[in-house]
Structure formats: C-alpha cells, structure tokens
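A single protein chain has been omitted; all remaining protein chains appear in their positions.
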Amino acid sequence: MNPKVMIILGSASDIKIAQKSIDIFETLHIPYSLKVASAHRTHEKVKKLVVEATTNGIEVFMGIAGLAAHLPGSIAAYTHKPVIGVPVDVKLGGLDALFASSQMPFPAPVATVGIDRGDNGAILAGQIIGVNDPEVKKRVSKLRKSYQEKVKSDEEKLISQLD
Amino acid sequence: MNPKVMIILGSASDIKIAQKSIDIFETLHIPYSLKVASAHRTHEKVKKLVVEATTNGIEVFMGIAGLAAHLPGSIAAYTHKPVIGVPVDVKLGGLDALFASSQMPFPAPVATVGIDRGDNGAILAGQIIGVNDPEVKKRVSKLRKSYQEKVKSDEEKLISQLD
Amino acid sequence: MNPKVMIILGSASDIKIAQKSIDIFETLHIPYSLKVASAHRTHEKVKKLVVEATTNGIEVFMGIAGLAAHLPGSIAAYTHKPVIGVPVDVKLGGLDALFASSQMPFPAPVATVGIDRGDNGAILAGQIIGVNDPEVKKRVSKLRKSYQEKVKSDEEKLISQLD
Amino acid sequence: MNPKVMIILGSASDIKIAQKSIDIFETLHIPYSLKVASAHRTHEKVKKLVVEATTNGIEVFMGIAGLAAHLPGSIAAYTHKPVIGVPVDVKLGGLDALFASSQMPFPAPVATVGIDRGDNGAILAGQIIGVNDPEVKKRVSKLRKSYQEKVKSDEEKLISQLD
Amino acid sequence: MNPKVMIILGSASDIKIAQKSIDIFETLHIPYSLKVASAHRTHEKVKKLVVEATTNGIEVFMGIAGLAAHLPGSIAAYTHKPVIGVPVDVKLGGLDALFASSQMPFPAPVATVGIDRGDNGAILAGQIIGVNDPEVKKRVSKLRKSYQEKVKSDEEKLISQLD
Amino acid sequence: MNPKVMIILGSASDIKIAQKSIDIFETLHIPYSLKVASAHRTHEKVKKLVVEATTNGIEVFMGIAGLAAHLPGSIAAYTHKPVIGVPVDVKLGGLDALFASSQMPFPAPVATVGIDRGDNGAILAGQIIGVNDPEVKKRVSKLRKSYQEKVKSDEEKLISQLD
Amino acid sequence: MNPKVMIILGSASDIKIAQKSIDIFETLHIPYSLKVASAHRTHEKVKKLVVEATTNGIEVFMGIAGLAAHLPGSIAAYTHKPVIGVPVDVKLGGLDALFASSQMPFPAPVATVGIDRGDNGAILAGQIIGVNDPEVKKRVSKLRKSYQEKVKSDEEKLISQLD
Partner (left out) sequence: MNPKVMIILGSASDIKIAQKSIDIFETLHIPYSLKVASAHRTHEKVKKLVVEATTNGIEVFMGIAGLAAHLPGSIAAYTHKPVIGVPVDVKLGGLDALFASSQMPFPAPVATVGIDRGDNGAILAGQIIGVNDPEVKKRVSKLRKSYQEKVKSDEEKLISQLD
C-alpha cells in the first residue's frame, strides 16, 4: 500500500520521538514512510523527498526536529500539503524548536504539536486523513475512546491502591 | 453553500485576528462560519457548536484565543476533526496562549500556528481541505505563488528606492 | 462523612503531586474525594463529576495537571465554587501549566498555587473551608504553627552539625 | 456593614487594577475595604492591617502588586484566611509578579489569578465568600450568566457587522 | 566593483534593519548586493542567489529575518562561506528569531548577532573580509575608533548638560 | 568576636548554598552568624533577628532562598543595612528566585548575586565590609588573586593533558 | 568634596536611568562622579577610570547598561570595591541585561538591582557607605521613612478620590 504520511527526522537521534508516531500509525492502519534528512545538512534530499512524495500520494508530511528546527518549515516550502511539526527537546526544554516550528511567516504554516509529542503528531495526521477517509476516521475515534477507558481503569487502579 | 470551516473566537475582541482568516477564506472560496464562544464562559455553547458542526459537514475547526487559551483544546475534546489553534497576544507576548494551544496531552492534538497568525491558520485549513478537494488545492497553490510574485515586486520597489 | 473537596487529576501519573494534598487533608481532617479525569480526553466526565459534586456539598475543587493544563479551567466552567489549580512540571519546568492555570479570562478564575505544590493547594482549600468552619480553621493554624517549630528544630540541627 | 474583603495595593499606582476588583465587589454587594501598604516600605502597616482585619470579620484578603510582588505573600504570613494575589505588569510583562505570587513555599499559599486580573481576583473572593453565603453565591452565578449573554450579544453584533 | 557581501532580507518589511547594515558598508567601502527572498516563500530563489553568489566572489552572506527565522540557516545549507544571521523583533521580543538563527545543528553554523542589530552584522562582515583585506581592516579599526571618540564627546555633552 | 554578617536561610534545605558562603567567610576571617527563618513561615523571627542584629553590629545581611524568594526583601524591610540576596534554584532554574530578589521596588533594594552563588554573595559581603576594614579588604584582594593563580594552573594542567 | 560613588553609563542614552540615581545621591548628600564608558567600545577608559578611582577614595561603583550588559562586570574586574549593576531595558524587557549583571562567576560578584532601577542602585550605594558613615546612614533612614509617609498620603488621596 502506498504511504499516506511521510515522516522526516532531522536526525537519527530523534527516533524515540518518531517511534511514538509509528506506534499510532500502526494502530490506525495508516501506511507511512520514514526518512532521515536535514534542513541544513541534506537540504536537497528534503526537497527531492517532498517534491516526489507530493506527486506520489502522500497526503500529510511530518517533520520531527530539535534546536533551530527548520525541518518542518523546509518541508512546507516544497509542498502545499499539510505539514505537521513535532518540536524535540534537545536544548532549552525544546522552546527553541517550538518557536521554530510554530512561528512560521505567511503563507507557509506548520501545524505544530507539543514538545516531544510524536504521538499527537500522528493523531493529527490521522484526523487530517480522516476528513475524507471514513475508515481512518473511525479508527481515530476508536483510539481516542479506548484512551477514555484507560483513564477510567487508571483511576480505578489508583484509588484501589490508595484504599 | 455549507460551511467547511468553523471559526470560533474566544472573545469578540479577537476579531482583528479572525479577519485575517476570513480574508484568506474569501480568496480560497472556502465557505466558513464565524462564532463567538468561550471555553470557560460559554462552554456548553462550544460543545453544542462543535457537536452539531461535526455532523453537518464542517471539516476543520479553528479556535482563536488569548491568555490561557483553552478554546482550541476544548473544541478538540468534542470532535475528531482537525482543530487549528491560533494563539492571540493579550499578555506575555502571547507565550501563554502559544503554550496552551500547542502543549496538549495525548490524544487531543491542536494544530498550532504562530502568535496572531489568523492568516496562516486559514492557509492550513485550506491545505487540509485541499487534500481531497482539487479546486481548493489549486487555489492554495495559486495564492502561495502570487505571494512569491509579491516578494519579487517588493524587492524591485525596495531596490529602486535605494538607488 | 461527605467529602468537602474534590481532587481531580488530569492523569494518573500526577499521583505524586496529589499525594502531597492527601497528606495535608488527612492532617486537617478534611474529607476529600479523588478522581482521574481529563479536560481533553474525558471531558464529559469532568462535567458530570463537577456538576454532581456542586450539588452534593463539595465546597472546593482542586485540579492537578501538567502541560496545557486546562483541567482546572474546565472545572471552573461548570461550577461557581472556588477552583484551585496545581500546575505540574511535565515539560518546560511547568511554565506551560502555570500559565494555563493562572492566565484565565474573566469571569472564570482559577486560584493557582506553585508548580508541583499539591501541599499548598491543600492548605489553601483548608483556608477556604476554614472561613466558616472553626474546627478546620484551628487545624490549619495548628499545622502552620507546627511548621514554625520544625523550622526552629531544623535550624538547631543544622547549626549543631556545623559546630 | 463590616467589610468582608480587604484589598491591599502595593502602590497607589496600581489603582487601575484595583478598580476592576471594586467594580465587581459593587456588583456582588460584597463590602470591602481598600488600603495602600507595601511589603517592603510599610511592612508594619501590612502586619497591623492584616492582624486587626483577621479578628474583625475579614474573610478574604487580596494583595495587588507588581515586580517582586511580595505583598500577597506578606499578607499570608500574618493570617490563616485565604489570600488572593493579583500580579501587576510593571516590568517583564508581569512575569516577575506572577512568579512572586504563585511560587510560594509550603505552608503559605497565595491563590494567584492572572496578570492584571483585578476582576478575576474579585470573582474568586466572591466564590470563596459564597461557599457559605447563599446570597453572594447567587450573585456570582448571576454575574457569570450575564456574561454569557454578553458573549452572545457580542457575537450577534460582530456577525451583523461582517455581513 | 563586484559585491563582496550579499544581504538577503526575509521580507521587505525588514528594510529598517538592513539600512543599518548598508550605512556601515558604505562607510567601510565594502560593495554589497541587497536581495529579498524568503526561506519559506521563495526558497528556490534563496538557493539560486546563494549558489550563484558563492561562485561570483561573494565572501560573506547576511540573512535578516524575524519569527521562525530560517533564512540564515537556509543560506547556510547552500554555501560553505560564512553566514551572518540578524534576528528581527517581530514577535516575542525577537526571542524566536534569536533562537532560530543561533541554535543551528552541526555542521551548519550561523554567526548570529543581536536582535535588530543590522549594524553589528555589517561590522562582523567587515571583520571577516578584513582578515585578508588590509584596507577594509583599517577602515573597521577607524570606524570603531571614531565610535570611541563619539562616546567621549557624548559624555562631555551629557556632563555639561547636567552642570 | 561579634558577627559582622548574618546569613539567613529560607529553609534548612538550602544549606549547600550557604556552605559556599561559610567557606569564603572562614577564608576572609569574617565572623558570621547562621540562622534559618522564613519570610512566610516564621516572619516574626525574621523581624526579631534583623532588628536585634542591626543594633548589635551586623554590617551586612544575606538572605538565601528559592521559589518566590521573599526572604531577602523581608530582611530589607527591617534594616537600612545592605542586604544581599542569593537566589536558589528549586524550580524554573531559579528564575523565580532571581526575579523575587532583584526586582524589588523603591526604596528597598536587594543586592542580588547569581543563582546558587553563595560564594559570590560572601565575596560581595567582604567587599562591603572591606570599604572600611583594610584587613578584610586585603584578604578579599588576596583571595581574588589566588584565584587568578588557580586559573593559571588549571590552564597548565589542562594543556599538559591535551598534549 | 571628593566623590564617593562613581556612576558609569554604558551609553549616553542611559541617562534617564542615571538621573534617578543622581536625584537620590543629591538627597543623601553623597558626592558622586558621572562617566560614560563602554565595556566593549572604550574598555581601556573603563579600566583607567576604575583603577584611578579605587585609589582616590571612591567607595562604591555603579554600572548602568543594557543588552549584554558587561559594564558592571568589567568594573568588577578592576576593583575589589563593591560594584552595583543596574540593568537597563533596551531589548527583551531587560532580561539580557539582568542576566549579564547578576549571573557573574566566582569571585567577581555584581550587586544587581532591578531592571531600570537607578533609584534602588543609589539607595544600595547609600546603605553600603552608611555602614561606616553615620550621617549617610541617618539620611538613608530618613529618605526611606519619608517614603512611608508618601505611601500613607497616597492612600489618603486615593481613598478620598474613590469616595
């Protein structure tokens, strides 16, 4: 099956954050592709990946990067598809990466989620794909509902421990 | 035509930021609906708006709010559609609103754009809708390209002034 | 005895902070009830808990949450009782949660205490209940005075160690 | 009628913020007393005011101050009644005052509201008094509901302007 | 004379900051070229400008940009010449742009100067060129010395006014 | 010998920072007195200590505290002697304590040194006492010079290791 | 009369902040000397001023500077007398200057007061000189007491206006 999401890591060291995304995509049965490319170190690769992917059915991009995290913004420069930014905490608690992802100028938005939140980035990708894919939409709803059950069972365990 | 985007303002005083979104939606021919509702003051209205809209064809929500900007997160609690957050600078340069919109827990992401960036929020909405609507996609591309021309003509004006 | 305070945790992982509150409530003989519910994941549960509790004699609510900590604000949307917010340090040193709890718009205040300060949140609850409950008031005074003794004995121990 | 709330300003220049509190107290028919005293400049006066007031029926204190805003914390040192802190933006966007009010050590909490939010401080005082005063409680509810109507009429005005 | 420095503005609205650079380059007799191009909006133009310039004798690049200021980093992706970043204060006091320029990953440094400091950016360019150009080096020294005189005469004026 | 400096700790847990001060005072032969007292928990003790000490020959006070570090400011409210503030990192990297110590209103300054810098606080106390005590002044100079030697020998060790 | 305090401005543009110091020194009858010199632009002058002044009876130095405010630290490098730092808000709300003044390494403390607080810097200088000069000490006490009266009369004016 052709991937619908392309995840690009700014550095192989960000894999822990990407793994959270991958787990969600597996649960949602959304085919994805994982790449390592850097806005500053292998810029041409970013461009090539994004331009090709845009014409090959990728519906959403996700850039995961820390520091002066230009990667999601660089992706946004080459596609008109939605681009999700996941800021990674490498220095300054991730504040630098949060600003670099969210504070984009007009007209190149990056849909930024929380620091180190590869999981939320994947949910957002699922929601975007789900706008027109009722199967994915159903699975997103199911996943979110299962989480409500988890909150409930967490509470029960917690309270039984306190008694 | 049924609206595809619902813009909710946390306060009528945020209209200047919403106006930037509206201008983009007009350009992109995306029908929208504009509401004022507050996560804290008229919470039930938020819920009612979001639940009804979700079943009436709204594809993307946009929450525009300042301070402890819970509005986009509150919208996200009631829908599995993508929710865009536009943080507004009321205090602290908008840092409080940026955190409140982006730092959402799993599994309730808000797709956060830059502080006061109603324009980028609307572009992002257009990109999401464009995933399955080739007309909107074409208009997003056209708008972004026209902006490249603007950068070019800005440069020419600027340089002619400097000569 | 009916609980007078309802503690709601945004996540079971915040139990360490809640434990500090519980210890104080035990000391002050204030009956409390402990729940896990999330402003974004189980919003309806928050509402149900708060609305029922408001009519069942709860005098003070306490919301303990990290990140974009909307929980105390969500509680505040459903009750006119005082709501105490305890921001938890999950990311950014807890700055995001501090802002999300304190920077609430009019007219939905959250009485915010320090980052990770479940203990101070409970003292504040005791002070509020103590406004009309002379027994609780007496116990709050006693607890605060015992702490003064502790400061004194800490000093003696410290100085004897330095000699 | 004896005052139930004592508002202490750290400096006469903070009167604009206090005025927002006063307007709310008038609406809620809560008798209040207004003082100017400084944690650093007229500390003894703070002590005298607080100690006397505590024995004269004051139920809630409110300290309004900017910069290294020690005033609410100083009040808390002399009373076991609830103390509300309103941080004022004099420098650094009010961040210094927000920290000085909220980050109090155990066991001396200050119930901190948002930067420059004299209005929310007064609502919180009303909620605390309302725990045992059904008339005040009713007026707090009414005020909050009237605000919901205002949000509604703001929306109507706004949307009629946009048409 | 062939330009030795290429100044790229992220937006024509940053011209006030660039003007400070231009004034210094005129004083130092360093030929420069001024362009407007955006890391996100006209990325291909950035690439073309930088690649051509690198082979046409440009010795130093300067990127002037605000917000998620990716421009200097994007320049650094296409050249091995030194790249100077001048962060512009558009939002958050320029903190976002300062981080985006300075916090670059290995091996793509940007030589970042202070917020809105087009003047210091140009001095730095002069110092870099002066490493091998004794005329420019002499003029940098002269300019810095003349500034010392200015400090001296400022002091005299100031003190005579105070007398 | 009568103490010339009074060190007050906000909490016995700050002893590690105070130890750095004590080591310096031993080196400078400056007699000191060490107390534990809290601006919020044992305020009257702070007052008593400061008022008595002011009339008993104490020349400089030092307040060491974290969080909303009101201790140095509280000392300053009771004496016209110089008060040194040492902010301690308990939360937020010590930013809250740094603001609480430095951002004091007129006319109650606190001479603030760096976060966790008990050593620098003691040097500053030595410099103040040294204004009129030539022996202390000499010892401060000697200590600072011995540190220059240390930097020199550190360099030698370092470079010999690298060879 | 020989000056006892030397005020050094990093830039003539900081005169507004220095004027607050001068007004206090006039009130306290403390002779002062005012200079303009820059840690980076006229470093040798800083050194010369400080070294000469140290041997000519100056008891306290005051450095007033914004941005990367190295001036007070540079003064501290040349004298063992106490050095007061007054951070000036030029950018970032003065946070850069506050850090540059307070976060000094061992053993070169700067006694830092609040952002833009030339007045508090002068009071601190008066307190340091007053350690051994009973006349100055008396005037500092008087000035601080007169301020207490001012707070009192401010309160009366304020309350009479509200009636």
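We call the chains A, B, C, D, E, F and G, going by the order they appear; numbering starts again at 1 in every chain.
Rule of thumb we're sticking to: a contact is a pair of C-beta atoms (placed from the backbone, for glycine too) under 8 Å apart; a residue touches a chain by one contact, two chains touch by 3 or more.
All of these numbers come straight from a predicted model, not from anything done at the bench.
A.B. asks: Can you work out which residue in E:Ala12, E:Ile30, E:Leu67 or E:Ile115 touches the chain that's missing from view?
C.D. replies: Result: among the candidates, E:Ile115 touches the missing chain.
A.B. asks: In the complete assembly, which of F:Gly94, F:Pro109 or F:Gly130 touches the absent chain?
C.D. replies: F:Gly94
A.B. asks: Can you name the residues of chain F that touch the chain not displayed here?
C.D. replies: 89, 93-95, 114-116, 144, 147-148, 151-152, 154-155, 157-159, 162
A.B. asks: Can you name the residues of chain A that touch the chain not displayed here?
C.D. replies: 9, 11-12, 15, 22, 34-38, 41-42, 45, 67-68, 91-93
A.B. asks: Since one chain isn't shown, list which residues of chain E touch it in the complete complex.
C.D. replies: Touch with the absent chain occurs at residues 59-60, 80-84, 98, 102-115, 117, 119-121, 123-124, 127-132, 137, 140-141, 143-144, 147.
Methods note: only the chains that are shown with their structure count from here on.
A.B. asks: Between D-F and B-E, which chain pair is linked by the larger number of C-beta contacts?
C.D. replies: Answer by contact count: D-F.
A.B. asks: From the mean C-alpha coordinate of chain A to that of chain D, what's the distance rounded to whole Å?
C.D. replies: 42
A.B. asks: Take the average of all CA coordinates in chain D, do the same for chain G, and state the distance between these two points in whole angstrom.
C.D. replies: Centre-to-centre distance between chain D and chain G: 34 Å.
A.B. asks: Compute the distance, rounded to whole Å, between the mean C-alpha positions of chain B and chain F.
C.D. replies: Taking the mean C-alpha position of each chain, the two centres sit 51 Å apart.
A.B. asks: So which stretches of chain F touch two or more other chains?
C.D. replies: 11, 38, 41, 67-68, 91-92, 102-105, 107-108
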